[in-house]
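What follows is a set of notes on a single structure, which appears directly below.
Omission of a single protein chain aside, the complex is shown with its protein chains in their original locations.
All chains are identified by letter, namely A, B and C, in their written order; residue positions are counted from 1 within each chain.
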Amino acid sequence: MTTLLSATALCIGRGDRRLVSDLHFALQPGDVLHLRGRNGAGKSSLIEVLVGLRPPQSGQVHRSAGDAFHWVGHRNALNPDLTLRENLDCWCALNGVPGDGIAPALDRMGLARLRLRPARTLSAGQKRRAALSRLLIARRSLWLLDEPLSGLDGEGLAVLGQLMNEHVTGEGAIVVTSHQTLPGKLPRVTVIELG
Amino acid sequence: MWTWFHRLASPPSFYTFAERLAPWLLAFALIATGYGLIAGLWFAPRDYQQGDAFRIIYVHVPAAALSLSLYTGMAIAAVIALVWRIKLAEVAITALAPVGASFTALALVTGMLWGKPMWGAYWVWDARLTSELVLLFLYLGVIGLDAAFADRRAAARACALLAIVGAVNVPIVKYSVEWWNSLHQTSTILKFGKPTITTDMALPLYGALLGAYALAGVSALRRMQNVLLLRERRATWVRELLAERAA
Amino acid sequence: MSGLFEMGGYGIYVWGSIGCALAVFAWNLAAPALQRRELMQRLADPEAMENDEA
Partner (left out) sequence: MSIPATAAFTATLGRELRIATRHKAEWLMPPLFFAIVVTLFALGAKPGDPQLAALAPSVLWVGALLAALLTLDRLFRGDLEDGWLEQVFVGPAPAMGMVLAKLLAHWLLSGLPLLLLAAPLALQLGFPSGAPLGWLLLGLLMGTPLLSVVGGFAAALTVALPRAGLLLPVLVLPLLAPVVIFGSGAARAAQAGLDPGGPIYFLAALLVLSLTLLPWAATAALRNAFD
């Protein structure tokens, strides 16, 4: 049972303010780590440190899957002027992933007919689903999702719940920040309350 | 030695170290500058070539020397801040920039005031003056960048990068301005040679130099203390300090 | 004593330079002190502690 992600004595801050002190955890395949807390409690700061976007104030983060993990941040990484398809093509080129996974991923997220529309014409929910569709384009064992539920409509929530469930039962692991309850039924969820 | 340096690098111990050192440094600065200026203005003999106008060197030379030393100090602090992420080095960058800028401006103004009697014009595109001007822009760039950031740590990291790139640029600017200056050596202007310094002229100059360096040191220390207080305002040592002051 | 201030005809340049120098010296000592006083007042009231930026 390899640990996909572990943190030892992790201390995180924003500016000179300490948000998280002395955090330890080890994520096994099948685990879901839910970081909960009010806005500004440091959920995003923590997951940004876990992803390696920001340095921790002290302590270490170890991702065993090398660099192969999914990161869906607050921002959807969609350029408004490029079409949905082009945006995902760029993401695939950046990550060295074949583009043929895009079409089925968009179908699954119900975005197939929006493929050629410029990203700026999509609604917030559609943009969020477009960002989440990246999870299907490339198979990665570790998912790190920052507020994936924000902006999602009812249908999107259902799809996300299924995706997370399939991923976790299929030997994957998820770290997710959200101040809401997670959709779908997930076997092992450990919650870290922040703030 | 290393543990001493590490202990000093911790904010509270640096704060108390600076608090104890600053008064003595200030006293030395006032004495040295006082001696340097008074001896330089009245007792040093007149320069055979430039007459009394040469006395401006007692403020121009310290300012010009400081403008470069402070930038070098800032660049070193920048490297330390980026490589070892030491908070004290980050604080030093923010503290040194305004002090350096003020002395660079002084060097420029005194250079122009010296130029008028010697060359007949306030601004002559002399290599040294022009390099000093570009150095001033480098300082203003760092100050402007520091002021633009809300978060102090991000500001320090950005200013560190700018200070390092700026430091690489300083010799390049000096050389390119000298090359550029040599192209048009207009004959009418007396070549601005260094006045020959006799010992009794030099002694006050050393006094003025040491005094100015000490004064810059005091100003930088005080500013570092201020930035530390701001950045560590949530730490217990700052709260204790405030409590003492309030009592 | 008149030679003292007239500086061989270069009086305004020499005294101008000294004046600027003293002004810069004074500013370098005064500015941090003023900054310190203003900072102390701001840090004294608890509200300033909360906001994140400096």
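We take it that a residue touches a chain if its C-beta (ideal position, glycine included) is under 8 Å from a C-beta of that chain, and two chains touch if they have at least 3 such contacts.
Quick caveat, the model's predicted, so the values are computed rather than measured.
Engineer: Indicate each shown chain that the hidden chain touches within the full complex.
Structural biologist: A, B
Engineer: Looking beyond the chains shown, say which of B:I31, B:I76 or B:V173 touches the absent one.
Structural biologist: Missing-chain contact among the listed residues: B:V173.
Engineer: Give the residue, chosen from B:A9, B:I31 or B:L82, that touches the chain omitted from the document.
Structural biologist: Final answer for the missing-chain contact: B:L82.
Engineer: Give the residue, chosen from A:C11, A:A26, A:V61 or A:L82, that touches the chain omitted from the document.
Structural biologist: A:L82
Engineer: In the whole complex, not just what's shown, which of A:S6, A:N95 or A:S150 touches the removed chain?
Structural biologist: Selected residue, touching the omitted chain: A:N95.
Engineer: If you put the missing chain back, which residues of chain B would it touch?
Structural biologist: Here the touching residues of chain B are 82, 134-135, 137-138, 140-141, 144-145, 148-149, 151, 153-154, 157-158, 161-162, 164-166, 168-169, 172-173, 175-177, 179-180, 183.
Engineer: For chain A, which residues lie in contact with the unshown chain of the complex?
Structural biologist: That gives, for chain A, the contact residues 48, 51-55, 66-68, 71, 73-82, 86, 90-91, 93-96, 118, 131.
One rule holds in what follows: only the chains that are shown with their structure count from here on.
Engineer: Could you tell me the distance, in whole angstrom, between the mean C-alpha positions of chain B and chain C?
Structural biologist: 14
Engineer: Can you check how far apart chain A and chain C are, centre to centre, with Cα atoms defining each centre and the answer in Å?
Structural biologist: Roughly 53 Å, centre to centre.
Engineer: How many angstrom lie between the centres of chain A and chain B, each centre taken as the mean Cα position?
Structural biologist: A distance of 49 Å separates the two centres.
Engineer: I need the residues of chain C touching at least two other chains; which ones are they?
Structural biologist: Only 52-53 qualify.
Engineer: Return the residues of chain A touching two or more other chains; collapse runs of consecutive numbers into ranges.
Structural biologist: 14-15, 17
Engineer: Note which residues of chain A are touching chain B in the complex, please.
Structural biologist: My answer: residues 14-18, 55.
Engineer: Could you please specify the touching residues of chain B with respect to chain A in the complex?
Structural biologist: Counting only chain B, the residues touching chain A are 85, 151-153, 231-234.
Engineer: Of all residues in chain B, which touch chain C in the complex?
Structural biologist: Of all residues in chain B, those touching chain C are 26, 33, 37, 41-42, 46, 51-53, 55-56, 59-60, 63, 98-99, 102-103, 105-106, 109-110, 113-114, 116-117, 150-152, 212, 215-216, 218-219, 222-223, 225-226, 229-231, 233-234, 238, 242, 245-246.
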